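What you see is the complex with one protein chain gone and the rest in place.
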Amino acid sequence: MLGNLIQQTVNALTIGSIYALIALGYTMVYGVLRMINFAHGEMFMLGAYVAFLVLSMLVGDVGMAGAIALTVAFLVAIFLVGFIGVGIERVAYKPLRNSTRLAPMLSSLGVSLSLVTGIQILAGPQPVAFPSFFPVVRYEVMGGTITSMQIGILVAAFVLMFGLYFLVNRSRIGIIVRAVSESRPTAQLLGINVNGAISMVFFVGPLLGAAGGILYASYYGIMSPSMGAVIGLKAFTAAILGGIGSIPGAMLGAFILAFVEVGGTALLPIVTHGVLGTEYRDVLTFAILILVLLVRPAGILGEAVSEESIVYKREF
Amino acid sequence: MSVAETLAAVRPRSSRAVAFLVFAIAIALIAATPFLPNYYIRVIDSLLIYILLGIGLNIVIGYTGLLDLGFVAFYAVGAYSYALLASPQLDLHLPFLLILLVAACLGAITGILLGIPVLRLRGDYLAIVTLGFGEIVRIIINNLDWLTGGPKGIARLDKASILGIQIARPVDFFWLLLVVVLLAGLVAWRLERSILGKAWAAIREDQDAARGIGINTTNAKLAAFATSATIGSIAGAIFGASQRFVSPESFTLQESVLIVLMIVVGGIGNILGIVAGAAILILLPEVLREFAEWRILFLGLLMIFLIIVRPAGIVPRSFGPDKLIRRLIGK
């Protein structure tokens, strides 16, 4: 029992940290541009595909890649996807900055669709086996099994998240990004490089998302062109849950969601006497989302957006 | 005579010619359809169903400015209404018109039930919650085997008939769909011009200011949601009757996105734009059959391009049905 509990906890932490990496991208983009970037889930997918490509260019057979090749592939892939993110923003969102709020969202929907089909055409629609980025060793901890892969994922995710934390809270770039998300017009008037800040967000967000994608694909040993859709949705749910626009909120939301999912999967059939099986896990996720929005529309750590704050920002 | 004057003199006549051309082509197409091989009539039927879906979704996206990404859920409600009420599944065999009515009501009710919690929220979350709702409906259909047949779906649906006249061949559905599309288009168009339609536009432009002039925005949005859901559900029921088979595969997220795409590409908020968008969406794969996957790539890129370069879509707003008719009759 205890072993099972530990194992499930580690499972939830692993999945949660991957959700968190993706949720951060949604939340940062929303913070600066007040836009839902539907193409963000595809950054996750691109991460896995680019890493695979780099790996197969480095070593012929990806299954036999060594530690150095894997590290290089990981880094090259996340930075590359970061630059792709910046490029996408320049081409597809920037021209729409003064447009209606719907326009950039629709544009991102177009980007998402194009990327998925683009990869489908290039790499084929079928799932592809993905090499493990960590040596798989199993540890028995009080009756539960934990793999070195899980530990590796947790460590990698936490290193990235702490990196982000320092970037946002301790660096000049972070101050600029926060100023822009507080009020774009004011930041502009103060001579802050708003475009630079937005590019930064569209670099860091996809970078983290890509890292999440690689970790995810290596955790499950598989990648597919459509893998971004459902995960993206979940990560977005996590971002809303935590309070969209809030960086700690995104992480918190991601872990809550992961625990609910893992717990739900384990308990749902027991609690409902088998009426609702594990296939209802996603239903549970969305039901929670709707509930949270009803009770606390701003999410757990988000600032309440009311007409008051909107009028205020418009008038000053 | 200056260039501007020349242009001004030529323009009304040429745009009248365009209007005339559009009508002539439409009439010719309609008249020719019954003589086409069944395969092509089926393609045209599915074109009409997409137009119907577009008309429904456009009320929410185009008129009211709310992004609904779960529209396909209402389509599924309609399709499964028909499948359950006219098949051996529950051994119910209700008449088609009655089911159409039931589907319309169920659609409206689902729309309102989803809308009540969601429409109070600020606009951004709506996209994601509706998207989640669409997925929930699909998952439930997929797993409620005893009722919906699960992933296998429900087969052997009854043949539809209206007042004793059987609706079974593709060409029957063509006429039925044509009538329904025209009716739905008319209702949507008149709604847009009604006071409610003006309120929808006001909400789209500035929700807070709309409240400030006394509009109960929640109710107005609910009305939009319910109307759109009703149309989607009716489309679903007819779809079920024409396929005589339903399965969850027809109601994926991608389907919702494609309908949004179709509206945006054709011309958001514009009924004739929807026709153009649906035509591109449905006819393109027929033309480029070997390049089936390229179609969606093409559409996705086209959508980005159009939003940036030509946000009004392919068909300009000045080609709304009223303007078209006015041009045709010369005023």
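Observations on the model:
Per-chain numbering from 1; labels A and B assigned in written order.
Note that contacts are C-beta pairs under 8 Å (C-beta built on N, C-alpha and C of every residue); 3 or more make two chains touch, one makes a residue touch a chain.
Operating definition for what follows: contacts and distances are computed from a predicted model.
A chain of the complex is left out here; the name its UniProt entry carries, from "Electron transfer flavoprotein subunit beta", "Cell division topological specificity factor", "Branched-chain amino acid transport system ATP-binding protein" or "NAD(P)/FAD-dependent oxidoreductase", is "Branched-chain amino acid transport system ATP-binding protein".
In the complete assembly, the contact with the undisplayed chain comes from B:Val187, out of B:Leu36, B:Leu121, B:Val187 or B:Leu301.
Residue A:Ser99 is the one among A:Thr9, A:Ser99 or A:Thr145 that touches the chain not shown. Listed residues B:Ile195, B:Val287 or B:Val309: the one in touch with the omitted chain is B:Ile195. The omitted chain makes contact with chain B at the following residues, 187, 190-191, 193-196, 198-199, 201-202, 204-206, 208-217, 220, 223, 311-312.
Everything below uses one rule, namely that only the chains that are shown with their structure count from here on.
Put simply, chain B touches chain A in their complex at residues 61, 65, 67, 117-118, 120-125, 127-129, 131-133, 135-136, 139-140, 142-143, 208, 211, 253, 257, 260-261, 264, 293-294, 296-297, 299-304, 307-308, 311. Residues of chain A touching chain B in their complex: 30, 34, 36, 91-92, 95-96, 99-103, 105-107, 109-114, 117-118, 120-121, 125, 229, 233, 236-237, 240, 244, 277, 279-280, 282-283, 285-287, 289-290, 293-294, 297, 305, 307, 310-311.
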